[in-house]
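Here the complex is missing a single protein chain, while all its other protein chains stay put.
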Amino acid sequence: MRRITYRDAIREALREAMQKDERVFLMGEDVGRYGGAYACSKGLLDEFGEERIRDTPLSESGFTGAGIGAALGGMRPIVEVMTVNFSLLCLDQIVNNAATLRHMSGGQFSVPVVIRMATGAGRQLAAQHSHSLENWYAHVPGLRVVAPATIADARGMLWSALEDPDPVIMFEHATLYNEEGDIAAEGPWAVDIDRAAVRREGKDATIITYGGSLPKALAAAQTLGEEGVSCEVIDLRTLRPLDTERILSSVANTHRAVIVDEGWRTGSLAGEISAQIMEGAFFELDAPVARVCTAETPIPYARHLEAAALPSVDAIIAAVRRTLRR
Amino acid sequence: MIAFRMPSLGADMENGKLIEWLKEPGDDIKRGDILAVVETVKGAIEIESFDEGVLEKHVATLGQSIPVGETLALIRGIGENSEEVDAGFRAESVSGDGAPKATPAARKRAHEASLDLAGITPGTDGVIGLEQVNAAISTMSEKPDADKTGATTKTKTVKPGLDLTVMRKSIGAAMARSKRDIPHYYVSSPIDCMALTDWLERENEKRSVAERILYAAPLIKAAALALLKTPNLNGFYTDEDFHSASGIHIGVATSLRGGGLIAPALHDADKLSVDNIMTHLRDLVGRVRTGRLRASEMSDPTVTISILGEDTADAVAPVIYPPQVAIIGCGSISKRPWVIDGDIKIRDIITVTVAGDHRVSDGRAAAQFLRHLSNAVQQPEEL
Partner (left out) sequence: MREAYDRVDLTTEHMRDLAHQMILIRRFEEKCAELYSAEKIRGFLHLYIGEEANAVGVMQALKPDDNIVATYREHGHALARGLPATEVMAEMYGKASGSSRGRGGSMHICSAAHRFYGGFAIVGGGLPLAVGLALADKMRGNDRVTCCFFGEGAAAEGEFHESLNLAALWKLPVLFVCENNGYAMGTALERSESETDICRHAQSYQIPAAAVDGMDVLAVEEAARDATEKIRASEGPFFLENRTYRFRAHSMFDAELYRAKEEVAEWEKRGPLVQFKRWTIENDFLSDDDYAMIEQDVAVIVNDAVAFAEDAPWEAEEDLLKDVTTPAAAVL
């Protein structure tokens, strides 16, 4: 075992992918000389050169579209859109081109591109730099959406994403980059991105979450466990397609579900999961499904206000208690 | 929205009193599900749904007497939206009829344990959850004799009971109408049923008391087979025309303790074995006496048979139950002198009388029926 950060894990994964497959290249704003806005690609320019660690102008639609085109042309591009906030500038390329090409060509073309972006709030970056729009992408057929929440997934998921012949959007929660954890000294690192992971087993309630909310869910489960309430924590890992089977089977055991999602509540992924539970496990429910989401406000700057807007450990604990009707 | 209405279960039914709900708002309704119990002049009858969907709401209230055709409840058909905007799950909300709030998991668990939610004490928030159901189940298993439904009748149902005076009035009205509207004819014949009684004796020797076959069972089967060959006796006279029935559902006239008479259907009697008929008969008679018949059993008979008990009377000439077109009356079996091949023998004789509707058939049909019945009775092992 060795101790590394989430950022190190991403960097290792990038390096491994570049080494393993010469069709792989990384492009995005400041991925080269700057070393990546989150320092994920630091040092890679020296190792792989400007062709494969390609700095781009501030042209999200242009270079994301170019990544999609290069994938069509036989490459395995990794496009880094600095943050989900800027991805709105390339929404057209992702939704209108990447997601549709296979279908509208009658299966003739596929787009094996991986588009990485940082997501989430929690660092007092205010309304324009704190979005959690994972669900916007998870809404779109033709895309796969993944969210590594652990060091091991950060290490392994990129390669699994590159092996997918269809476009994959990978969300890295910005608060996770400094997280440290133990991982095995050596691979294999492959992650089954078709399946959600049970991060903690339990029998009284299921907490379903992903990405940056996983540490909060685990902390809540820990506190509740000390009180004798046993929570199962499911890390979705893949937000599209959802591992509905895993969600339903857990809820069938615990009869209670709490969904933690940093997206805004209205139209959230949490809403979708809640509907799936209603459709597939209604008669197993012993309490209404509870959602812990972000308050319906642009994310405020002031620290206490931002904290009040986001899902918190306390809010998760309260939601679990509510489902237990205690 | 589909209206679930008070059904017409017979020519003599004008209204019924709602005494129990067996489905709650929100429950899935499948075709054939029993939704409610209605007390009629003929006893408590379980009424079923012919539609599918989800029970939207109860319209009628318990204890109310409701005319045939009036809406009892609303069923939301598949794909239909709820009429009311769902206010969401609120623990403190209580539905109008006072039924308890229970979680889906609690409902499912209670259903599996045949436990009525009404008998379960809700949690502190007024909702019955798994915890409460599980507690009730463990209480039950500690007291195996506990009456599972006992607790429910107090809160959820009105005690069923037959008002015999009303029933007598109702029978009187139906029979008066029958005698007024139907031109009855009667054909009667004594039948040697020694083969049948001998066979029964042999059969019953092999069986425990509880499994013994009464002679009504093979007789019903024989009548059913004979009706197959005389379709003019099996069916309904409605809209000034005869409609022969596709199945043979024999109404078995059953007298109630303390008076009164009900003839619930034994469905497809021609297709059942004698053993099966016996099983159904026991069940039917049992439920007639406890007043729990299904709506279809009340409305489906295509012909009626009245079998007098042992040592009562030699023959019976019954009155047709409209809109049926025939009724078969069987007297008691008794020992009688009988001429066989020029010799006088002592034989078991039953006198069977057919009353027919002259608008549909005449005496020849009844005579044919009697001949077929007699033939069938001679070979009881074939029944």
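Order as written gives the chain letters A and B; numbering starts at 1 within each chain.
One rule holds in what follows: a contact is a pair of C-beta atoms (placed from the backbone, for glycine too) under 8 Å apart; a residue touches a chain by one contact, two chains touch by 3 or more.
Remember, predicted model here, so these are calculated numbers, not experimental data.
Within the full complex, the chain left out of the display is in contact with A. Contact with the chain that does not appear here is found for just one residue of A:G142, A:G156, A:P215 or A:P288, A:G142.
In the complete complex, the residue from A:G32, A:G65 or A:G120 that touches the missing chain is A:G65. Here the missing chain is touched by one residue of A:N97, A:N135, A:T254 or A:S274, and it is A:N97.
Take chain A: the residues that touch the chain left off the picture are 23, 25, 51, 56-57, 59, 61-75, 77, 89, 92-93, 96-97, 101-110, 141-142, 144, 163-166.
We adopt the following convention: only the chains that are shown with their structure count from here on.
Mean C-alpha position of chain A lies 62 Å from that of chain B. Residues of chain B touching chain A in their complex: 88-89, 91, 103-108, 123-125, 127, 129-131.
Residues 255, 282-288, 325 of chain A touch chain B in their complex.
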